[in-house]
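What follows is a set of notes on a single structure, which appears directly below.
Only a single protein chain was left out; the remaining protein chains are all shown in position.
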Amino acid sequence: MAFLTDTPLDLAELIAEVAAPDRGGIAAFVGTVRDHHQGRTVLELEYSAYAAMAETECERIVEETERQWPVRVALRHRIGMLAIGDAAVAIAVAGAHRDEAFAACRHVIEEVKRRVPIWKRERYADGAVEWVGAGAAADLTTPGQRP
Amino acid sequence: MAFLTDTPLDLAELIAEVAAPDRGGIAAFVGTVRDHHQGRTVLELEYSAYAAMAETECERIVEETERQWPVRVALRHRIGMLAIGDAAVAIAVAGAHRDEAFAACRHVIEEVKRRVPIWKRERYADGAVEWVGAGAAADLTTPGQRP
Amino acid sequence: MVTTASTTVHILLFASYAERLGLERIDAALRPGATVADALAYLRALPGGSELPARPLCARNLAHVRADAPLADGDELAVLPPLAGG
Partner (left out) sequence: MVTTASTTVHILLFASYAERLGLERIDAALRPGATVADALAYLRALPGGSELPARPLCARNLAHVRADAPLADGDELAVLPPLAGG
């Protein structure tokens, strides 16, 4: 399963993947590229990844989420050059009830931000180009792995 | 603003309505028609509304939500005959941060279910046709109205 | 005190309630000072009206109200079966 893609994200496609006649609630999240970062005007940005681990970690997140709630999860993260407003991440979660769909969807985006090795480099209107660190904790461990 | 429509819902259209370069988080919810209700097989169903009040109540919900959180809200509810899997309600909420987008999106669907005068009549595989009552409390009052 | 004035309320019924009473709209002439509860009592006296629940959901002029809310001449009162939107 490819969770990373260098083509535009299509939420409708993700929703179609998880929708089913017995799943009446679909919660979704789309994270888009903002035009500002800490007061500076962003022109465009580039996402890069440790691809092998990012794919593995996304798969773990989906599996853990589907084990914790009775839902189906679709997840995609875009890589490469993105323009302002482009979707960087898209998540669709379908369940029989909206409680679990919302909870699971929220869980997925939190875990993606916390665990998936993806970085972004922003190009600003003032000409600077900088790596942006959202600042994950240094003591992260992947559940279920050897210490 | 028409919140009710008798044509298929398009979540992408709602997302386009609320998206903006300074809103990096978009939470969405789609409620679809389920194939079962209390153990019976549903073939199709019809949504009807007290249209004037449903439009007004949806507008109030959007206004209240946009006042309570720094977000933009798009909301649509479908009316008429729907097939299994069709989207009955679609909500898109965009904000600068995902916390508020998720909270506001959840608030909108809860309020729609609690307050908007819409009814559904299901047709079952056994031939029966029945009104489905989700059971709103009898003591509902619209905030800000005369007692 | 005897008064000849009355409060005319436009009552709307929907979905299962409209089916039970066999009507979607009726104008009721109520005493001045009448409340939502008085309008509901009026409905209960109609054929099929006894099937209305004790405290149905009601809306006055497009806004939810409680049973003790007063009604004015010309008000629109909607009696709403359990909601099922969403």
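By letter and in written order, the chains are A, B and C; residue numbering begins at 1 in each of them.
Everything that follows uses one rule, which is that a contact is a pair of C-beta atoms (placed from the backbone, for glycine too) under 8 Å apart; a residue touches a chain by one contact, two chains touch by 3 or more.
Keep in mind it's a predicted model, so treat the numbers as computed, not measured.
> Please work out which displayed chains the absent chain touches and list them by label.
Checking the complete complex, the chain left out touches A.
> Among A:34, A:72 or A:115, which residue is in touch with the absent chain?
A:115
> Just checking the interface: what residues of chain A touch the absent partner chain?
Per the touch rule, chain A residues meeting the hidden chain are 31, 47-50, 52-54, 56-57, 77, 88-89, 109, 112-121, 131-142, 145-147.
Everything that follows uses one rule, which is that only the chains that are shown with their structure count from here on.
> If you average the CA atoms of chain B and of chain C, how many Å lie between those two points?
Taking the mean C-alpha position of each chain, the two centres sit 26 Å apart.
> State, to the nearest whole Å, the distance from the C-alpha centre of chain A to the C-alpha centre of chain C.
Comparing mean C-alpha positions, chain C is 51 Å from chain A.
> By residue number and range, which residues of chain A touch two or more other chains?
Touching at least two other chains: none.
> Spell out, as numbers or ranges, the residues of chain C touching 2 or more other chains.
Within chain C, no residue touches at least two other chains.
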